[in-house]
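Every protein chain of the complex appears in place save one, which is left out.
Chain naming follows the written order as A and B, and within any one chain the residues start at number 1.
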Amino acid sequence: MNSLLSHTFGKSASYTVAIFCTCGLILLLLMLLPLFGLIIGFHPKLFLASLQKFVVWQAFLVSIKTTLISVLIILLFGFPLSYLLSFYNFLGKGTILTLLELPLVFPPIVGGLGLLIFFGRGSTFGIFFKNIGINVPFTPLALVFVQIFIAAPFFIFTVKSAMDQVDRECLLASASLKASLPATLLFVLIPMVFPAILSGLTASFAKALGELGASLIFAGNFPGVTQSMPLAIYIILQSNFDDAIALSMLLVVTAFLPLSLLKLTITRKK
Amino acid sequence: MHLRQEILKSVLLLAFMSLIFVYMGFKQAFAENSRLSIFAAASLIDLLPKALESYKKHQDNGVEVTFNFQGSQNLAFQIGQGASPDIFFSADERWMTYVSKKGWVFEPKAFLANSLVFVLSPNIAGHVKSLMDLQKNDLSFAIAHSSVPVGGYTKKVLDNLSGLYGKKFTKAVRDQVVTYEDSVRNVILKVTYGSVDAGIVYKTDYLSVKDKGVLAIEIPKQANIKAYYYVAILKRSDSLNEAKSFINFLSSKEANGIFKEFGFESI
Partner (left out) sequence: MFKCKLGFLRDNFKLDVKLSLPRQKTLAVIGENGSGKTTLVWLIMGLLKPNTGFIAIDNEFYVDLARGIYSPIKKRPFGLVFQHYSLFSHLSVRENLIFGLKRLRLSKKEIEHRSCIFTERFGLKDLLHRPSSTLSGGQKQRLAIARTLILKPKLMLLDEPFAAIDQQTKTELMSSLNYFRDDMSLMTIIITHNFLEALTLGDMIAVMDSGILLEVGTKEELLSRPKTEYVAHLIGLNLFKGSPAQNAPIFHTDLGSIVTAGIAKNKHYALINPREITIHLKRPDSSALNVLEGYITNISPLDHRGELVRISISSSPPVVSELTTISANALNITVGQKVFASFKAASVNLY
């Protein structure tokens, strides 16, 4: 094991490093257990058979459709929000930042309950939405709401953090070189925070895709409409174990794919 | 050399720590004997604790009881995955047969019956007054999905109703379903709080939320089903005596009185 500090501290280091190695190994193993489990339960033949089942693809489509919409909304609305939070100071900014952390500390299932009550047919808002023709609970729209709630903070904080680190003088330089704000955003700011935008998007995508707790309560379970992949896994688990495993594999790969593609493009650029 | 020493040390530490964990695990397993773990169908969530209370008044043998209420399909699955309750209550024959065929339980016994009913959420009370009104097509329905006992019964009842009132009726109801829940309690919850307008649950579930303003529409006897609950003791239980004792109590007059109170029918 090579480190800059390999020879710095001499013998006194070896015990400490040994303990660190043990702790690190244990944690690593614990974290890899689920993956090991999936690999053990994976049988190529059964996997392919499951993939041909309608219920599996149905869930996949529901997940993909809703997650892509959610991520798109997060991008289009989250970027401006990150910008405002990074470059402006205003009354209540601290409160807003704390509120945005809410989905990170709220158990998803509690979030789902809250949404259920808010949009419930008994509540004033619920009735309002029903009257203007927008039906939310038990529709794909409900899934989108839930996914945005869960995933948006990941995007916003990643991008805001990157924006915080942009040298303000660079933006002033852009202005001094006769660039308007839109031009500065397009040619200076966005290129500078682009890696953060991508990483925020991939994190949001994965989070949204895998959301179960809140969607269970708020979006309901209707195959083809609101039965997302995670929900399908939960429901199908009792009747068809192999289908559930296949769906799990599918889910993991789908969540992982954007991240790995991203890493590939970045390393290629370098 | 340095590297090897470090690896050796970490392996030793790892081994030592795993020994500690194993020891603690053993200790746990051999610890309490007077514990009863009961897996029961969700619709028994109000009944069983009450029955237990009464049982304890009769026989205070200091047994500690824990319940796990979920859809019977979930419970059967967990048992299959290695969960080891002492007693399993199933809301239908199907899942009891399943665990029985796998050889996990001793001879199951039927002990309770229930029937289904349509329920309406408080906020559409005035809107729906009879069975026929359910075809109105502007309601949202929640029912359990087919692998849940009550879901299977719901399917049967709806089929029966199409025989009685025509296919149009059943189709109208089915088209208004917006969600298939994995437990009957989730259905009654959603109806009670107005997230959906109507649902199909056990009569006993309706009775448990009657005071919250939920209304019921009876299903004609010809179309309704009788849901039989089964109970069995798990073979791998190590509290066989305590389990037997509790189950015997369930056949007593006292217990039957409690069943009636909640709206169940005894066998």
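FYI, a contact is a pair of C-beta atoms (placed from the backbone, for glycine too) under 8 Å apart; a residue touches a chain by one contact, two chains touch by 3 or more.
Given the structure is predicted, the values throughout are model-derived calculations rather than measurements.
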{"item": "In the full complex, displayed partners of the excluded chain", "value": "A"}
{"item": "Of A:Ala175, A:Met249 or A:Leu262, the one touching the omitted chain in the full complex", "value": "A:Ala175"}
{"item": "Residue among A:Val62, A:Ala162, A:Val188 or A:Ile217 touching the omitted chain", "value": "A:Val188"}
{"item": "Touching residues (missing chain, whole complex) on chain A", "value": "167, 169-170, 172-180, 183, 187-188, 191-192"}
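Quick note on the criterion: only the chains that are shown with their structure count from here on.
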{"item": "Complex interface listing, chain B residues touching chain A", "value": "2-3, 5-7, 9-10, 13-14, 17, 73-74, 76-77, 121-123, 140, 142, 145, 147, 177-182, 193-197"}
{"item": "Complex contact set, residues of chain A against chain B", "value": "1, 6, 14-15, 17-19, 21-22, 25-26, 116-117, 120-123, 126, 137-138, 220-223, 226, 234-235, 237-239"}
